[in-house]
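A single protein chain has been omitted; all remaining protein chains appear in their positions.
Now for subunit A:
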Amino acid sequence: MLSRLILVSAPVLKSSAPLGAGLVQASRSFHTGQQSLAPVPALPEKGGKVRFGLIPEEIFQFLYPKTGVTGPYVLGTGLLTYLLSKEIYVINHETFAAASIGIVIVYGIKKFGPSVAAFADKLNDEKVAKVQEVKGLAVSNLQQAIEDEKKEQWRAEGRQNLFDAKRNNVAMLLEINYRERLHMVTSEVKKRLDYQIALQNLQRRMEQEHLVSWVEKSVVKSITPQQEKESIAKCITDLKMLAKIEQARATV
């Protein structure tokens, strides 16, 4: 166990912050491998496996080919017996003290070990969860932004229809305006032409009337008094004849 402690603490001492960079150089005395401190190599998921909480599995694996499964246990028992019988380790009052503190330690670890480990894991998990939450929030915000953007694109497409409708509107207004002006122009022109026609008609009528009155006047003027007397005498004779005819018709 102490060997593993030394194995563990050496790189830790090496990587202590102010000396870290320098010691990386120092450990590269044979120029093996890459010279860089990043990316940091991954930590093993679990600690080294131990049996009885003290003896690393590596010893059991090491002895397995020669002595099988019971090898290390026999070694341990033999070693213990040797130390005790040769009184290399003397049993004295310290043994009792060792036994009692040993019981306290083992009991403490068995009882509180899992809960303390769970607490440490919880601390780490909370740390990760806090950061994941930030990341998750950012991801959901971005997704929301993507959806909003898609909606805006759809709206932008719809705007084309709006423009077409407006364009039609404007074209129609222009057409109406044009036609109105055309109509106005034709009516004005027609008014002008009607005036000319009316003027011509008036001219002709006046000429006619003037001619007729002139002809009458000249006729009346041409009737001499002689003709007048003759016409009146004729009329009287015509009338007398008519009266005789009438009287004749009446008596018949």
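Observations on the structure shown:
In this section, a residue touches a chain if its C-beta (ideal position, glycine included) is under 8 Å from a C-beta of that chain, and two chains touch if they have at least 3 such contacts; residues count from 1.
The definition used in the following text is that contacts and distances are computed from a predicted model.
Hidden from the displayed complex is a chain whose UniProt protein name, among "ALA-interacting subunit", "Vacuolar protein sorting-associated protein 35", "ATP synthase subunit a" or "Spermatogenesis-defective protein 39 homolog", is "ATP synthase subunit a". Contact with the undisplayed chain is limited, among A:I88, A:V128, A:I197 or A:A248, to A:V128. Only one of the listed residues, A:Y82, A:F96, A:Y178 or A:W214, touches the absent chain: A:F96. Touch with the hidden chain on the side of subunit A covers residues 5, 9, 12-13, 15-17, 20, 40, 43, 47, 91-98, 100-101, 103-104, 116-117, 119-121, 123-124, 127-128.
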